[in-house]
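With one protein chain removed, the remaining protein chains of the complex are shown where they sit.
Right, chain A next:
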Amino acid sequence: MGETTRAQGAVPPRGGAAEAAGRALAGAAPDGGAAVRPGTPADAVGGVRPAYVAAPADPAAAAAVLAVAAEHALTVVPRGNGTKIDWGGPPRDCDLVLETTSLTGIEHAVGDLVVRAGAGVPVADLQAALGSAGQRLAVDTVVPGSTVGGMVATGLSGPRRILHGPVRDLVIGMTVLRADGVAARSGGAVVKNVAGYDLGKLHTGAYGTLGVIVSVTFRLHPVPPALRLLRAAAPGPEALREWAAAVLHSPTAPSAVELDWPPEGDPELAVLLEGAAAGLDARGAAVAAVLPEPPHHADALPPGWGELPGAPGDTLLRVVAPPPEAVRAAAVLRDAGRARGILAAVRGSLGTGVLHAAVPADAPPEAVAAVVAAARAALAGAPGGAVTVPHAAPPVRAAGLDLWGEVPGAALMRAIKDRFDPGHRLSPGRLMEGI
């Protein structure tokens, strides 16, 4: 045990060294296993343009590319379809973008309700393949176009997480390439398994700072026979909070209890029920019974269900708080925005207390900082409460907004980063100070 990383203490390439690194990358995988080209402005990660983009054809080629990157002390940012590539902090440096889109392949063990998928598989393709067998990965589409690797690396989960847990609860195994290119697997292909550390948990939501995800094994669920969506507009946040609490307290076993609060107007509660068609009337009635007026209902999900609020490019705030506090924090956040001429849309899970707020991309950075500060202050005493900024519009980023706030356990996280990536070459700076 105890391999060391070759990159430790090495100097990043400049001038002739950069060319040598480029040549070495091109020859990293035999038989053109990894196409390498110079980076273009369109490849920029959070405004940082990479020197090279490599698209390895398979995991072995990806490992070879990473090994060469380690030898030449290149900083590396993995990229799937790039839908969230400008999320997180801008990398301190980015020599190489490693594109995972060729790491495809879906192995569906239907009878075991398990699937293994390559990091580059589009989540929509995976869902389509599973759906044909009456199964699904119980994660909603939060950002359309995501790959499996991108979804897991950003740890994005949607409304159904109150029943099935966030995406990390569905990951049962993972293969990751370390900073030195060595492949390491944790977990396995069976749902129940406690052998060894569950390192997949660390990589989920790590923004590629600890390794490059190559493939992920998920547990699956049967697609329920029917669904019903109930929606009701609340006169204000306090009423909405009470309604949500009452629904969650009812034995109706909702798959989702969501808040949808457009930039202007009243907040709306949405309750998703899934299961036997014969049971939906009774369950729907039980939900309606705790609401002052009969809700609207539909037997299909509207377009855009579960997606983030706002428009692409907006600054995105993530509010994580004990469910009762989450709505209050959202209200504080909106009020703080309105006082500064910013109208924020809020959406998210009331059952778990994870909400996203979208602030228009052109909002003045000082005003955005004030809104974030107000929301953080509102959650000061709430156990586990946190406000982060998964995506900052370029001016906000440039103004140096603290995207993460105070993160409990940060010292342990830095210690883990130092062991896994001693040269700090993997997505440096994308996740928190010093990581």
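Quick notes
Here is the rule we go by: contacts are C-beta pairs under 8 Å (C-beta built on N, C-alpha and C of every residue); 3 or more make two chains touch, one makes a residue touch a chain; residues count from 1.
Just so it is clear, contacts and distances are computed from a predicted model.
Not every chain of the complex appears here, and the one that does not is recorded in UniProt as "FAD-binding oxidoreductase", selected from "Cytochrome c oxidase subunit 1", "Phenylacetic acid degradation protein", "dihydrouracil dehydrogenase (NAD(+))" or "FAD-binding oxidoreductase". Considering the full assembly, A:Gly409 is the residue among A:Gly16, A:Pro41, A:Gly341 or A:Gly409 that touches the omitted chain. Only one residue in the set A:Glu71, A:Asp169 or A:Asp335 touches the chain that does not appear here, and it is A:Asp169.
Within the complete assembly, residues 1-3, 58-60, 63, 67, 104-105, 107, 109, 111-114, 118, 134, 155, 157, 165-166, 168-169, 175, 178, 181-186, 188-199, 201-202, 204-206, 210, 214-215, 221-223, 225, 245, 248-253, 275-276, 278-280, 282-283, 318, 320-324, 326, 352-354, 382-386, 388, 404-405, 407-413, 415-416, 418-420, 431-432, 435 of chain A touch the chain that is not shown.
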